[in-house]
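Pasting a structure here, questions to come.
Omission of a single protein chain aside, the complex is shown with its protein chains in their original locations.
Presenting chain A:
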């Protein structure tokens, strides 16, 4: 999968600060088409209206968590191949394994830095950025 910086990215987090941080990091990496949602339900609705090339989502949100969003996405024929990165404070081994089994492409534990986000995006898109 080649990285196209014009591809739309959806950032999902219930903390506006975190959305702003990720949006700025993505901008520095060349992504200009970034949308945001504050929970899984809002994100899923947006994904059904627009094609996103990458989802970057927190886990702990209400009413729909990032994990539930991931499962919904992977169960939807049209959305199931969308790359999905979890960015979360949850680092318990069982939870990381559950996310991996649910089909997450990569997992970033908070706090993180720009290099980590870039390396995970590069890993998904074959180091093409």
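In this text, contacts are C-beta pairs under 8 Å (C-beta built on N, C-alpha and C of every residue); 3 or more make two chains touch, one makes a residue touch a chain; residues count from 1.
The criterion applied here is as follows: contacts and distances are computed from a predicted model.
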| item | value |
| --- | --- |
| Undepicted complex member, UniProt protein name, chosen from "Acyl dehydratase", "Cytochrome C oxidase assembly protein", "ABC transporter ATP-binding protein" or "Chemotaxis protein CheZ" | "Chemotaxis protein CheZ" |
| Contacting the left-out chain in the complete assembly, out of A:32, A:75 or A:114 | A:114 |
| Hidden partner interface residues of chain A, rising order | 13, 15-18, 20-21, 24-25, 28, 59-60, 62, 65, 67-68, 89-98, 100, 106-114, 116 |
